[in-house]
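Dropping a structure here in structure tokens format, bear with me for questions.
Partial complex: the chains shown occupy the same locations as in the complete assembly.
Letters A, B, C and D mark the chains in the order given here, with residues in each chain numbered from 1 onward.
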Amino acid sequence: MRPADLDGLLRRVRRGDVSPVVAARRILTEPLERLEFATLDHERSLRAGFPEVVFGPGKTPQQLVAIVGRLFRRNGVVLATRVTAEGREAVRRAFPRAEVHERSGAVVLRRGSSRGRGRVLVVCAGTADLPVAEEALVTARVLGSRAELIADVGVAGLHRLFAHARELRGARVIVVVAGLEGALPSVVGGLVDRPVIAVPTSVGYGAHFGGLAPLLAMLNSCAAGVTVVNVNNGFGAGYAAHLINAGRRGD
Amino acid sequence: MRPADLDGLLRRVRRGDVSPVVAARRILTEPLERLEFATLDHERSLRAGFPEVVFGPGKTPQQLVAIVGRLFRRNGVVLATRVTAEGREAVRRAFPRAEVHERSGAVVLRRGSSRGRGRVLVVCAGTADLPVAEEALVTARVLGSRAELIADVGVAGLHRLFAHARELRGARVIVVVAGLEGALPSVVGGLVDRPVIAVPTSVGYGAHFGGLAPLLAMLNSCAAGVTVVNVNNGFGAGYAAHLINAGRRGD
Amino acid sequence: MRPADLDGLLRRVRRGDVSPVVAARRILTEPLERLEFATLDHERSLRAGFPEVVFGPGKTPQQLVAIVGRLFRRNGVVLATRVTAEGREAVRRAFPRAEVHERSGAVVLRRGSSRGRGRVLVVCAGTADLPVAEEALVTARVLGSRAELIADVGVAGLHRLFAHARELRGARVIVVVAGLEGALPSVVGGLVDRPVIAVPTSVGYGAHFGGLAPLLAMLNSCAAGVTVVNVNNGFGAGYAAHLINAGRRGD
Amino acid sequence: MRPADLDGLLRRVRRGDVSPVVAARRILTEPLERLEFATLDHERSLRAGFPEVVFGPGKTPQQLVAIVGRLFRRNGVVLATRVTAEGREAVRRAFPRAEVHERSGAVVLRRGSSRGRGRVLVVCAGTADLPVAEEALVTARVLGSRAELIADVGVAGLHRLFAHARELRGARVIVVVAGLEGALPSVVGGLVDRPVIAVPTSVGYGAHFGGLAPLLAMLNSCAAGVTVVNVNNGFGAGYAAHLINAGRRGD
């Protein structure tokens, strides 16, 4: 029950069209829509415009196509992440207009195309980190942000990073994706005064422990302004980057 | 050597006032000021207006007073974190105008007072988490953000959190501080579409492993938009929150 | 040798039908049936009515069918857990009346149907947690409890949970199944004054470490009354929930 | 706003004493008392009769005395856990009637004495585990359960445990406290068909890792019906045991 509905209900009580007992029961048994909390919850969907993301692993191609179709009809836009090759093929056949991103397995289906706003920059250390970087990029874009990618600028060859100084300065928020020792967010965070979202990846072996090494490194970054998401969580980084980027315009 | 300096140098080469050999040597031996990188680095200090933070642990009261004094004379503002009781007492004696925060051990010394802008909200789960929350709060404020605190709104009594729906909606970025199981950032992140910075604390015992339990929980949050900093790192959360909050105004 | 048997034996000693030496040897070499311990052990089987559960992994379909058949003949009821697709198919062919639960791989074979008593409520956070929740549900039911399931009520959308307030209040014990950050048991434990059994699942990736993240979170829950079982251990949770639920009736 | 209040408000709307606009605003801005959730939350306090427990560590004797006094005046009963020797002494001086438990540091202050109901049994493996066992015992008792202790029945001398078969059979729920390898809950769980709450303790050294060894052992118990709480968490075990024990009586 939205505020307007409550108002209508109370007016009918006033008019005698509805008894207090019936009105009380309805107020008490309705879901929480009427509360601040519900308002928040409702607003969240309205503003983000993106009520649900499909997490690919564990879904059959058939299930995937069904879910994507249903969400697309309801919301006009769907993002599915980490879709397998079979799943991507099935989505492509079912929805020829779907954007399919091969590296990350991200799939986007939407009406029209969003003109991104603001500026999210995704930076990644090695080519092996590209799937995670792409997931962040696609997520930020589908949510409505303008987002660019700079790839292969590892700390062992810093001149490649410095050549992109202009882009680093122009970003409102920077997502830095890195495996191995995960040192890149500290270097980037030392160069700019923007929020940096660090994404450790599982690229590495041995004492890398599936991404634990860069995760710990990023949590201990000597550069202030760095926050961290889970290993390989390009989606989470892109989502948070969009929220930060979107927050800049007056609301 | 800034671009203007380089321009002047080259003009003097043109005029014959400086030989090519001398000019080449100077260009080659100067520090990096001329580069985009250096520009970035320089801008960083200018914009953040906050070149260095004093980390209290391991410093004697005398060292602390000396460092705080030197930074204050140079920059007009100093933040020292995690200062011991002895250190706080020494700073207070040396700089009677210093703001001393007893819970967190944060000490601020500045000229004039900053009128905070934007809105950072710091939320914490239990009273034992207050020192970390206060560190985030003080950091965001000293950097120039308006920042408020909501304390003691743990997940085992959610009505206390819901009573603050208005403040949650009004924030541009929310810092959520929690020990024990670290569930609060997920709940807050599910209520609002703002960036949430989660700070695990070492409040707990046994299988808490000094903050590992809430750290892992926060990294695995089911709510999108949550990023994480190191255990007890109120400073880092406040710093990142300020960058996000400050980024909203046109720059 | 049960107490009655011992009594009979001693009477025959009294009557001279059995010599002391023979009686002593028999008492000393019989299994432990005569002791309190044995009594406990024996009672356990009688009351639980459920002497053995078949753990599916590592058993071939043939082995599985053989074991299920033997236990069914002896006890009239069998529960097998985590049976593979092949195993389930083999059991179905061999015992057409078997109940086969596809999500969890649980298989039940019994004579008649149990009228469940009391009320066990199983709550799970995400659809990916359903296999574990189903295992808990089936286990509690086959042991004789009435058990219901509420699915997909994660902490990032709490209104879905609150809509089930009535069921939460009506339960005698609540099993809460959650992966990712494992925050749901704390929220549920904060709402009701019932015993909550928390089951972490391996649903997650990266710094989830196969269920370690929610396991630690649940062990550190800020809500009193929460106890924890092993990762994905739906069976253990259902079993403990049944014992708690069954204990309510006078015995 | 409770249901009765809502009913009254609506009647006044009906009578025209309150306008729909004013009523709507009040309904929308009141705290959540009206909801099922709030009902649950309220009921929780009423039934448990125990709104808050004081966690001793980090509190000065003065703070402790103040908090205990305030809670006692409001609720008539207070439990404080892990109170230091100084804190216990201060409480004793301030409240001569306080029950002070030296081993566990638990302090109870209440009006009258509770006649415990049901039967909680606390079993502990070694004398070094007694502080944790006592915390569980005191917690269960102060909440209203009848609770008994069996101490020093480790697995390396099982006859001592078996001598207590009668008590084991008579319990409605058993709390088993053990350090070192944490094997006792499995043995107890194999003897009885009661819910067993296992509490690992930090008693051990080296590869014990502060309680990790028995914690993992208990989570992997081969005996069904065993659930686990955090290391040294006697309070949590006593609380859960009380909920299980109390649930037996018809409600």
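We take it that a residue touches a chain if its C-beta (ideal position, glycine included) is under 8 Å from a C-beta of that chain, and two chains touch if they have at least 3 such contacts.
It should be emphasised that the depicted structure is a prediction, and the values quoted were computed from it without experimental measurement.
Undergrad: With 4 copies present in place, identify the total for the complete complex.
TA: 8
Criterion: only the chains that are shown with their structure count from here on.
Undergrad: Identify the chains in contact with chain A as well as chain D, in label order.
TA: B, C
Undergrad: Looking at chain pairs A-B and A-C, which one is connected by more C-beta pairs in contact?
TA: A-B
Undergrad: Are the interface residues of chain C and chain D largely the same numbers on each copy, more than half shared, or largely different?
TA: Counting which numbers both chains contribute, over half are shared, so the two copies meet through the same residues.
Undergrad: Which of these, A-C, A-D or B-C, gives back the B-D interface, meaning over half of its contact pairs coincide by residue number?
TA: The same interface as B-D is formed by A-C.
Undergrad: Measuring between mean CA coordinates, which chain is farthest from chain B?
TA: Chain C.
Undergrad: What is the size of the turn, to the nearest 5°, that moves the C-alpha atoms of chain B onto the matching ones in chain D?
TA: In degrees, rounded to 5: 90.
Undergrad: Any idea how many Å lie between the Cα centroids of chain A and chain B?
TA: 24
Undergrad: How many angstrom lie between the centres of chain A and chain C, each centre taken as the mean Cα position?
TA: 39
Undergrad: What positions in chain C touch 2 or more of the other chains?
TA: Residues 157-158, 162, 190-191, 206-208, 219-220 of chain C touch two or more partner chains.
Undergrad: Going by the contact rule at the top, pick out the chain C residues touching chain B in the complex.
TA: It comes out as residues 125-126, 154-158, 180-183, 186-187, 189-191, 204, 206-209, 212-214, 216-223.
Undergrad: For the complex, which residues does chain D have touching chain A?
TA: Counting only chain D, the residues touching chain A are 3, 6-7, 10-11, 13-14, 16, 19-21, 23-24, 27-28, 32, 34-36.
Undergrad: Which of the residues in chain D end up touching chain B in this complex?
TA: The contact residues of chain D facing chain B are 31-32, 37-38, 41, 58, 200, 202, 210-212, 215, 230-233.
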